[in-house]
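Complex shown without one protein chain; remaining protein chains in place.
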Amino acid sequence: MYFGAALFIIMIGIYGVATSKNLIKAFVSLNIMETGVNILLIMTGFVKGGAIPIFSSPDRLIKAVDPLPQALVLTSIVIGFATTALGLVIVRLFFIKNGKYELDDSIYHKMIKGSLK
Amino acid sequence: MMLDFMLALIIITSIIAVVVKDLKLSILFLSAVSLAASFVFFLLKAPDVAIAEAAIGAGLTVAVFFIALKKRNSDDA
Partner (left out) sequence: MTRKLLLIIALLLIFVPLFRVFNKYEFPREATNKIAKYYTANTIRDHNIPNMVTGVVVGYRGFDTVGELIVLFLAVMGLQAVIKTNRDSVPRIIFTKASPILNGGTKIMYPFIFLFSIYIIIHGHLSPGGGFQGGAMLATGVLLNALCCGKQPAASVKYAEGASGFTVVLLGIISVLFLGYFMGNYMKFGHFGGLISGGILSVFYILIGMKVGTELSGLIGSYIGDK
């Protein structure tokens, strides 16, 4: 049931990207989807009765949760922020050229008319 | 029990963030999703990831979104 909640967050994110005309709202939905993926990855490493993966003394063994998905998710969070920042600057170039953030039918006509020269 | 409550909060806040028409409310609800996700990471015994998500998701991402939303070069929001 907990994995189902993380999958539901991913589904909300995909629905948001597919049905948003405004480009900035598409990036908000993309960020929601990436947060859902990170929650799903960390849930696979949780152990019942496990401790935080930091030792307190060198000769006492502890039963710790899995440290490998945490290392992967650390990378994923930083890369998600970097691509969001780059994508928003490109959305700004779109705004300079067309005057608005929405993808309408007029924008599609202009793109098609420009390529059928 | 706390984990259930936080996951339900994330689901409700993300549905609101996708559905509203105003852009500034949508970005603020994204910040709320990031904050609740940071708390969920702490409850799943991962403090490194919780610090990273709180610092990057709730601080820098929202700032970059609001900079991309400005219309003129002046001092308003």
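Each chain carries a letter (A and B) given by its place in the written order, and its residues are counted from 1.
Definition applied: a residue touches a chain if its C-beta (ideal position, glycine included) is under 8 Å from a C-beta of that chain, and two chains touch if they have at least 3 such contacts.
Small disclaimer: the values here were computed from a predicted structure and weren't measured.
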item	value
Left-out chain, listing which of the shown chains it touches	A, B
Chain not shown, touching residues in subunit A	1-4, 7-8, 10-11, 14-15, 18-19, 43, 45-48, 50, 52-58, 61-68, 70-72, 74-75, 78-79, 82-83, 85-86, 89-90, 92-93, 96
Hidden partner interface residues of subunit B, rising order	47-48, 50-52, 55-56, 59-60, 63, 67-68, 70-75
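By definition in this document, only the chains that are shown with their structure count from here on.
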item	value
Chain centre separation (subunit A, subunit B; CA means) in Å	11
Subunit B-facing residues of subunit A, complex	2, 5-6, 8-9, 12-13, 15-16, 20, 22, 24-25, 27-29, 31-32, 35, 38-39, 42-43, 45-46, 50-53, 65, 70, 73-74, 77-78, 81, 84-85, 88-89, 91-92
Sites on subunit B touched by subunit A in the complex	3, 7-8, 10-11, 14-15, 17-18, 23, 26-27, 30, 33-34, 37, 40-41, 44-49, 52-53, 56-57, 60-61, 64-65, 67-69
